[in-house]
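Excerpt of the complex: some chains, original placement.
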Amino acid sequence: MNKETIIALLHGPDQPGLVSKVASWIFDKGSNIDHADQHKDTEANIFFQRVEWTPSGNPQDEADAFERFAQKELKMETKVALNSSKPNIALLVSKTDHCFHDIILRFKANELDGNIACIISNHKDLEKAAEVYQIPFYYIPVTGSNKEAAEKAQIEVLKKHSIRLVILARYMQILSSELLQQIQTPVINIHHSFLPAFAGGKPYHQAYERGVKIIGATAHYATADLDEGPIIYQDVTQINHRNTIADLISKGKDLEKLVFAQAVRLHLNNRILVYNNKTVVFD
Amino acid sequence: MNKETIIALLHGPDQPGLVSKVASWIFDKGSNIDHADQHKDTEANIFFQRVEWTPSGNPQDEADAFERFAQKELKMETKVALNSSKPNIALLVSKTDHCFHDIILRFKANELDGNIACIISNHKDLEKAAEVYQIPFYYIPVTGSNKEAAEKAQIEVLKKHSIRLVILARYMQILSSELLQQIQTPVINIHHSFLPAFAGGKPYHQAYERGVKIIGATAHYATADLDEGPIIYQDVTQINHRNTIADLISKGKDLEKLVFAQAVRLHLNNRILVYNNKTVVFD
């Protein structure tokens, strides 16, 4: 279970022999491939690969060497990580707490590989809960007038904790494109509808109004365009005419928790490549 | 299995004692309730009921008597049917034939209670298949210029066959609101997306473009507003980045067949009430 591996995510224009070149590099190092998965978007002519192997030498050195090889020889965009790395994560939340508790408990149970380094909220409601979980809590209220200052404060916290991933556990504020650009960190959001249906506010009310028979939840990377970012994972559940809006909200909670956790897991396991506002998910 | 029952669908403003009055009427007739299901839309204050019972006397007479009672005494909108009735159905289809074969085979296998009395198509492709199934086939081409004449021809066929239900098994023409009003017959359509996402044409192309992880199908009653009618049933299936548009179309076929058949079944079993552009489905 715990043996150290290197994971590489590659993508770029397709060229003959890519699989062979990657496999040979690893074989020549005396290392052994554990998993390899590739995909071609034949329309866009882009090649994607996720390869995981057990290094023969020092893991970090071998990872660095591979990154140089992939970028110089293969001219591929490359991300290389050790499976042992536990990136620092910032959890942003408002008042709704089901995703908050669920995701923290999954990290505590080691279902997810990472370190929730801080919690940022625009409300004080979950301060005590954060204390019980022994995670630093930052109360940064956001109003129409202080948005800019608030985001500056958020950025400082993210920097202070060397955050590598931001997760929005039902955080009811939009992150500005300025913030997204400055932090240069992936941001995973959970939206409580089956996107692109019912984007924007109050999706369960919209679903009730339209009379759909299925509701959903969508985890996606946040971009400057609200609810338009690359979709990572979605799931749905059936509803019927007996269900009130309150029922939809209640049923949706379980969906949101599962979809959010699954998206975070896929990201932390280095299984996601993004291109053309879509994701390739090697699962 | 084959005993004769009466099914009544009622709806209207809620009033005290409705359940009691209906149950007492049936009990007083010496008849026996087999199933009863009710629903209140507490926001709209509308009461809905589906009740099915074994009559003590002549079924048609008792059904008629109940209808008079429900309309006069209860002031409810009422639809009463015998479970033994097999309404005549018109199947409209273009070239795509998976829903066409699937639904006809279900009728032939007595999975669905009704009689496909005729097939109308704007193409000749399925004429021979209709012949093998021994169902009258009407070829009525529809072009930009002959739309009105074509619909007149369609209406004549529907009248000739005393059609009580129209089903669109991937019929790629929009029925005008004039036709819908004239025929005064429910029309069930299968749309190849999870509405309201990807309404309109080429939904699988839209889904591919957006990079969703789930595709769906929606059966709904056709109204003058394209893809906006009351939703009867929906289902979905997971897809991934490997799936091409051709794959989505192929996977979607199974969804479309199941969702379409289920909606037709629910309608023919008198399980659907429509109000406010939504459905109450007593299943």
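Observations on the structure shown:
Order as written gives the chain letters A and B; numbering starts at 1 within each chain.
Throughout what follows, a residue touches a chain if its C-beta (ideal position, glycine included) is under 8 Å from a C-beta of that chain, and two chains touch if they have at least 3 such contacts.
Source: prediction; values computed, not measured.
In this structure file the full complex is assembled from 4 copies of one chain, 2 of which are shown.
The definition used in the following text is that only the chains that are shown with their structure count from here on.
Here the spacing of chain A and chain B, counted between their Cα centres, is 41 Å.
Put simply, chain A touches chain B in their complex at residues 39, 42, 194-198, 210-214, 216, 230-236, 240-242, 244, 276-281, 283.
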